[in-house]
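Only one protein chain is missing from this complex, and each of the others stays in its spot.
Naming follows writing order (A and B), and every chain is counted from residue 1.
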Amino acid sequence: MTAQHSRWTHHRTVGFGYVAISLAAACVGTVLSLLMRLHLTWPAWSLPLHGLILPEEYLALVTMHGTLMLFFVLTVAPQSGFGNLILPAQIGARRMAFPRLNAASMGLTGLALLVLLAAFFVPGGSPISGWTAYPPLSATALAGPGQGEGMDVWLAAIALFSLASTLGAINTLTTIVKLRGEGMSWQRLPLTVWGWFTAALLSVLVFSVLLAALAMLFCDRHLQSGFFLPTGDLVNGVLLQHHGDGSPLLWLHLFWFFGHPEVYIAILPGMGLTSMVLANFAHRRVFAYRLMIATTLLIGFLGILVWGHHMFVAGLNPFAGSAFALSSMAIALPSSAKVLSWLATIWRSRPRLTTPMLFALGFVSLFITGGLTGPILAQPILDEYLHNTFFVVAHFHLIMAMAGIFGLFCATYYWFPLLFGRLLSEPLGKLHFAGTLIGAYGTFLPMHLTGLAGEPRQYAQLTGGGSGPAGQLLQTTLPLQHGITYAAFFLACAQLPFLLNLVLTLRSHLLATPNPWSATTMEWASQDFDEASTEDKPTGLVTYRGPCHYSEDGVSFLPQWESGATSTLPPE
Amino acid sequence: MHSAQAIATGQRFWRLPVDASAHGPALDTHLLLNLWIALALLALAHLILLAGLAFRRRASRPVHTLLLEYLPLAALTLLFAFLAARAQQLWAAQRYTGASLTAMQVEVTGMQFAWYFRYPGADAAFGETKPTLVAPGEGNPLGLDPADRHGADDLVTSQLVLPAGREVDLALHAQDVIHGFSVPEMRLKQNAVPGQTAHIHFTPTQPGSYAILCTQLCGLGHYRMQATMLVLPPAAFDTWLQAHEAAAGKRGQP
């Protein structure tokens, strides 16, 4: 069938739309986090044109930073953004399975972002209950400023987002199952595709659970039901007039059943990309390829069985805590298998240390550093001390946020020539990498120490509690707070070379050669058939083998789309 | 730069806070063991990573999946299983059983944004509370029911005073939203969830005053929802309790 599709529903357009959404969200989210750091370090600092940052405003910053970054950056950019830009070409397909549905879910995601940002401007401001929105704090406007209209707006935004993510995941899954090109068997799929596939499976599984929980929370807020509210709940001197006898723990279960797989949705595509990029620049096959496929699926599967480790001290039965501890520890094994494969792939390979390779190596480093604290937090007795301290903040920022961002940068540098026909500048890219790596470690490593010293999360002020033992305990971390704030600003400034790089490269006329990285995966063949075309006809490409066929000495390689003749790598 | 400043002022953020509970030392030992193992694995992995990059002569690709993938995995499995089993023992010792019958009973109630502590008084029974009777302005923040005779001698304080060396059974309540009851120096943390009671038991060992923090986001005053736990030698505690219960008893009589 040959048919013209509208440019607006073309997967590249949709992908760039998603990337633009997350870029906007990332910029806002970064500014919010810097404001948080400023306030935490210098509580008396007043924001120009605004004044002092009040405690409820600090919590609004916390909530919006978490929501923007987790939903609109770490979920949207790797899964929906690069998923749309690269996935069809990588499986030898011309398009996504449902282009119009695709464009619609991108529009819904954009709408969700606008609705979320509107929360800043409603009376009472944005919600203050964090991205986890535990009831009863989130279930009544009495619980604090921002918990009225702001919370309703938040609920609407996340509901829209859930819907959009589910539709996007349906599209991704159908594309991978049904639209693989000739010769593209399941075992020949690049690991990035396996990452997208597993993440999409998880999305279909958990986002509708979140939607159900949001609907029930909405009923509790406005229809006097008590799904998550116990009887006799007295908030702000007012006895809540609802019927029924629910439990806030029910929300925790539903939310974390979604919330934990959600963090794997954010990181699985990055793990797949890291494997492929390491192999690409090491000129080797991915070590233990089939095991890597298996561990990707296993991490996804175990990911839906571990939600209870967020609830060890939340009122969960201690026996259930033990069970969730075991399943959580079990996830360390497929994750370790991935790290071992990455280390084995690059071991003595004399790789080309290009910018995408550096970011992939940075991903490995951050994944190890952030991952090693995972088994510590999976032990209930240790979580009893560390739960909701900055140790946890350090853990998830390193393994999810920073590793996720490194995955995104790796994807940007790696696929930039494919998307724009130009190579990003290497010196600027290496500067960007060095700055980001130092900034990331400088910001989040010290947080382990403040967490071990007992500093809790989500405290608007560390000096606000007076001079009692609590105040003294919190003050021990103050010297480190300054360092963390400086490092956070350094991290933000380290992104300037990247922006400069984008501008300079897009304005330059120096075109990249086709397949500049000597890559073997199918998307690099697409330059032969004009990927950007909206005409819907077969690609004419055939996949002859799995990815990463490099010769033993690393001198020649055989792309997936070549029938036999090997190409020789260009001299360095 | 800042660590130097910290050393000069005697602040030691790289050390865990004082450990003042009976179960704490075992927890600390296990935590430090975990941290050292994590640090060692971190160093080892980065060493392999950097060494693998540093070799300037390309080696033929490693082929032994068994050696490079499954053997380290088996070792890690044993390591993690060992850590999980040890953690499990500590967790079971602390949580699988309730407090002993002789433990001191104290009720802890969290509300936006304060902690209240209630001692049962001479009759060893807590009086009933009703949310409709809550009136912090009139000195009844918990809503004690004056009609209940058990409540007459209940002692409500804003500071948790405990004797050293005696097991304590805390019953955690929340009046409005979820709060997190945390005493870092006792290595203790448990959420107080509205509508249900959570019990947690421990034995303070060293007299001193310790920080009680809220560790579950509970609203705009979350950061200042703090209280003090005062651990006294047993004799001093008895004096304190008698004095306060006498005062409470006088108040309770019509």
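We adopt the following convention: a residue touches a chain if its C-beta (ideal position, glycine included) is under 8 Å from a C-beta of that chain, and two chains touch if they have at least 3 such contacts.
Definition applied: contacts and distances are computed from a predicted model.
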Hidden chain of the complex, named as in its UniProt record, picked from "Cytochrome c oxidase subunit 3", "ABC transporter ATP-binding protein", "Cation acetate symporter" or "Acetolactate synthase small subunit": "Cytochrome c oxidase subunit 3"
From A:Leu85, A:Ala103, A:Ala156 or A:Ala169, residue that would touch the chain that is not displayed: A:Ala169
Among A:Thr30, A:Ser247 or A:Ser275, residue touching the chain not depicted: A:Ser247
Residue among A:Tyr18, A:Phe71 or A:Phe227 touching the omitted chain: A:Phe227
For chain A, the residues touching the chain missing from this view: 1-3, 92-94, 97-98, 101, 166-167, 169-171, 173-174, 177-182, 204-209, 211-213, 215-216, 219, 223-227, 230-231, 242-247, 250, 253-254, 257, 536-540, 542
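Just so we're on the same page, only the chains that are shown with their structure count from here on.
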Chain A and chain B: spacing of chain centres that average the CA atoms, whole Å: 31
Touch list for chain A against partner chain B, complex: 54-56, 59, 62, 128-130, 134-137, 143-145, 229-237, 239, 245-249, 284-285, 287-288, 291, 313-315, 318-319, 321-322, 325-326, 329, 332-333, 336-337, 339-341, 343-344, 346-351, 353, 361, 364-365, 368-369, 372-373, 375-376, 378-382, 384-385, 387-389, 449-450, 452-454, 456-462, 464-466, 468-480, 482-483, 552-554
Chain A-touching residues of chain B, taken from the complex the two chains share: 1-3, 5-6, 9, 11-17, 27, 30-31, 34-35, 38, 41-42, 45-46, 48-49, 52-53, 55-62, 65, 68-69, 72-73, 76-77, 80-81, 83-84, 87-88, 90-92, 94-96, 111-112, 130-132, 134, 143, 175-178, 180, 182, 184-185, 187-191, 193-196, 198, 209-224, 226-229
